[in-house]
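Only one protein chain is missing from this complex, and each of the others stays in its spot.
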Amino acid sequence: MRLRTGTLALLLLLAAAPAGAQGSSVTGQGGELYSIEKRDLMGSHELMLSVGVLPMDAFAKGLTLQGSYTYHFSHLIAWEIIGGTYSFNFSTGLEQELKDRFLVQATEVGELQWMLHSNFVLKPLYGKFALTNDKLFSAEMFFVLGYALGGYTAALPSGFDVGIGIRMFLGKYFSLRLDLRDYLFLPDFKKVENNLFVSLGLSLTFGFGEEQKEE
Amino acid sequence: MVRIAMLLALGLSLLAAPARAADPPPKPAAAPAPKADAPKPEAAKPEAPEKMMSENAAAKLFARAKDAFGRNRFAEAATLCWRFLQRNKPGVEKYESAQFFLASSLEKLGFIHASVEYYYQVANNRQSPELLPRALRQLEAISLAHPFDEGMVLRDLLGDTDFGELPGDLSDFAYYWQAMTNLERKLEGWSTERFLKISRKGYYFYTALYVNAIRLLASPKGDARKEALTAFAELFGALDLGSALDSLRRRGEADSKLAYALRALVTDEGAIQLRLDKLPKGWEIELAMLGLARVAAETDALLTRAKETDEEALGLPLAYSVAIGGMPIYTRAIPFEDRGGAIRAVAARFAGVRAIRGKSLHSLSRLLYEQKQYAAAYNTLGAIPKNTELSSEILLERAWSKYRSGDPHRAMGLLYALDAPVYKALFAPEKYVLRGLIYRRFCHFRAAKLAARRFRVEYAKTLRAIREGEALEEVDKVREAALRRAPALKVHLFARSLRQERAALDKYEDEWGGGKGLRAHLRHLYLQKLEQTKADLGRALEISAKEVAEDMLDAEEQVNLLEYEDGQAIFQRLSESASLSQARKRAAKVPVSSERVYYKFGGEYWTDELPSYKFNIEDRCVD
Partner (left out) sequence: MRRWLRMKTRLGLLAALLLTPTAVAAKPAKGPAWEESDKLPAVQNRLYRVEHEFQVGLGVLPVDAFSKGFTLGGGYAWHITDLWAVELRAAYLLNFKTALRDKLENNFGEPPSKFAEIRLYGEVSALFKPIYGKLSLLNKTLVYGEIYLSASAIVARLNGGSATDDEPQGKGDRLGFGGAPGFGLRGYLNRYLSLRFDFRYLLLYSRGEGHYPLALTLNLAITTRSDL
């Protein structure tokens, strides 16, 4: 018990350590120092095309093609109005084995063949990364949450999807996106079909408004 | 005024100071000079020649060396060339070719100094006329890209040798350095004559124009003034001078100082004619700024275009607008027949042209600052291409410009950028003084006092050593700072590369080993040059260290004053009523989301961010 208390105390102590490793030499002298930079912007419209995987299904692994259109309201908020995914499924052989040995249908809903979704997008994090401490690229991290429809071979359940993504800017018009999402479908609201989805996509953005002048 | 006079004296003494200890008596550069005058570097003398080779064996050995070079086996090629040189006497067939291939192999392997020694041999002996331009071309490329033995190459070889006709733009390289050598020797007329031989395009033209713009500032009277003005006007060109004058007249600025200065150089018919009595007061600054602005504008247009040099792109219209600190002066379109040549010449020495653009903008910004055009100085500093000028100087000068133009928030941000690790050895006591001034501007008196205290923490030991009369070059901080100033900086960088190259010789211990092997020879060569450089560095350090020490004592004086005034102000504020603090101006608010991203400083320096820091501070002053 003493050990546990000690561990907890150590963790609390570590958690209370200041975030800055060396601390700022500036704070405490009446001011804050900022680096203020122009950010890479998304235009109002974004078209995205990606390739990805649906690795969760034990009976078939899916290689996917996904496309979406997103409207960006501001630097912070966007709406992925519509997105569609088609999955090219590769059977693992397990389903056939179950059929042959036990005459059992592996799943009631069948294989996931396509998905549609519409998501709210929140983009609170923007920053930059250094590649091998040399080249820089700017990036943003975003979170998505929204409605999803699953096109299974034997069912058409609704559900929702939640995810996180990183966008790496490749110039004014293009960006590279890594998305990690979970599509949760609820066939007949009896069970949850959980589909982890990882994709790498290329986005085209356009519809830049007039630049705001700020100082 | 005392300081200006000191700077002038220093500037001029440095103009005359050669990089080498022994300065030959003044004589026009490139006058046909006996070759024996030039000191022969060590590389020329292979120690105790081994048994001589037969002609046939020598030819075979050379063929093997050339073959190894062709197959990119440079270490082997160097060994074979070295063997050839050891076993043959100067004058035998292919002797210079072996020197040339040895130099090329050493250059490919990164032994720049050693290669310079052998290229020098080839260019200086000139036994094989076909190798001379090749050796010169290599020397020129090295001079633009690496620290090298400037005394030997630029002054001894180029400055004092008449090469006759050289192909293409190589002659510009020779003319330029002959002109510079003459300028150093105060042979103004000879210098002008050489400058005017440079063709009117490419790196050497812009560098000559740059040098002659600065030369105006250093030559305020007498013959020197006349020569400087002649060189400037001829290089600038009657057409451009006329365009500038016309443009000023059209805009109703015929009475401006610049217009008067131009009228003293060019007639209304567009011909160059000096009328020295018509020069207005301050002509030298006006013309120098015009010259620098022209270099900056023209190189900018050409550098942009030099990235594409296919025939179609070369023919497209090309114009540039000369502006001094944002104020337009004139616009010039390069005629069709000149475009291709101008663009190709810039593309051939892209980095060099970029560097001279950086220098021009930097010098222009300093002149603008002196003219109290602070915002223009700030913007001009911001246009300097990356990695051409020292970023610490740019940051500090931008901070001063921002402070003087009434933006202390940005000024302070730029000052904090100077705390980045890369500037650890930077000597900039002004940093603390300006920081103290800005804190005081916002009535943060304690922080201002702290800035002064940080100066003392940083320099107390050094100041004590200076006062106690220690040899300045031995005081660490003074030495560090002095090494980063002209004239010591160049020698320091050269010495550093010599040490690095000498250390790299160890990699070839097996291949070039042995008592009389190439490695032993090169080690000896590097050691000798290092010793000579050490002496040069000692002399250069003496000058720079004295200057640094004076600056440091000056800074201390300012800090004393600052501390005293802050102490007074703190005392006054203690009696201030609490209600007055309501009138303080809060620090600027940071928006939650905007087109600009705000990275709050946390102790980590991202190199790209250094120029974009801003300090948000509450203004505690009460009206």
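Each chain gets a letter, A and B, in the order it is written, and its residues are counted from 1.
In the analysis below, a residue touches a chain if its C-beta (ideal position, glycine included) is under 8 Å from a C-beta of that chain, and two chains touch if they have at least 3 such contacts.
Not measured: the values here are computed from a predicted model.
Peer 1: With touch defined as in the header, list the contact partners of the absent chain among those displayed.
Peer 2: A, B
Peer 1: Among B:N125, B:T388, B:T462 or B:T533, choose the residue that contacts the chain missing from this document, as touch is defined above.
Peer 2: Counting the whole complex, the residue in contact with the absent chain is B:T388.
Peer 1: Which of B:L239, B:A351 or B:V457 touches the chain that is not shown?
Peer 2: Reading the full complex, the residue touching the unseen chain is B:A351.
Peer 1: Residues on subunit A that touch the omitted chain in the whole complex?
Peer 2: Interface with the chain not displayed, on the subunit A side: 11, 14-15, 17-22, 55-59, 76, 94, 98, 102, 104, 106-107, 124-136, 139-141, 180, 194, 196, 198.
Peer 1: Need a quick check: the contact residues on subunit B for the chain that isn't drawn.
Peer 2: 3-4, 7-8, 10-12, 14-15, 143-147, 150, 154, 180, 184, 211, 214-215, 217-218, 285, 288, 351-352, 355, 358-359, 363, 366-367, 369-370, 387-392, 397, 400, 404, 420-425, 430, 433-434, 437, 484-487, 490, 493, 496-497, 500, 554-555, 558, 561-562, 590-594, 597-600, 602-608
Here, only the chains that are shown with their structure count from here on.
Peer 1: Starting from the mean Cα coordinates of subunit A and subunit B, work out the distance between those two points in Å.
Peer 2: The separation of the two C-alpha centroids amounts to 50 Å.
Peer 1: Help me check something: in the complex, which residues belonging to subunit A touch subunit B?
Peer 2: 19-26, 29-39, 41, 74-76, 126-128, 130, 136, 211-212, 214
Peer 1: Considering the complex alone, what residue numbers of subunit B touch subunit A?
Peer 2: Counting only subunit B, the residues touching subunit A are 412-413, 416, 419, 439, 442, 444, 447, 450, 587, 590, 592-604, 606, 608-609, 612-618, 620.
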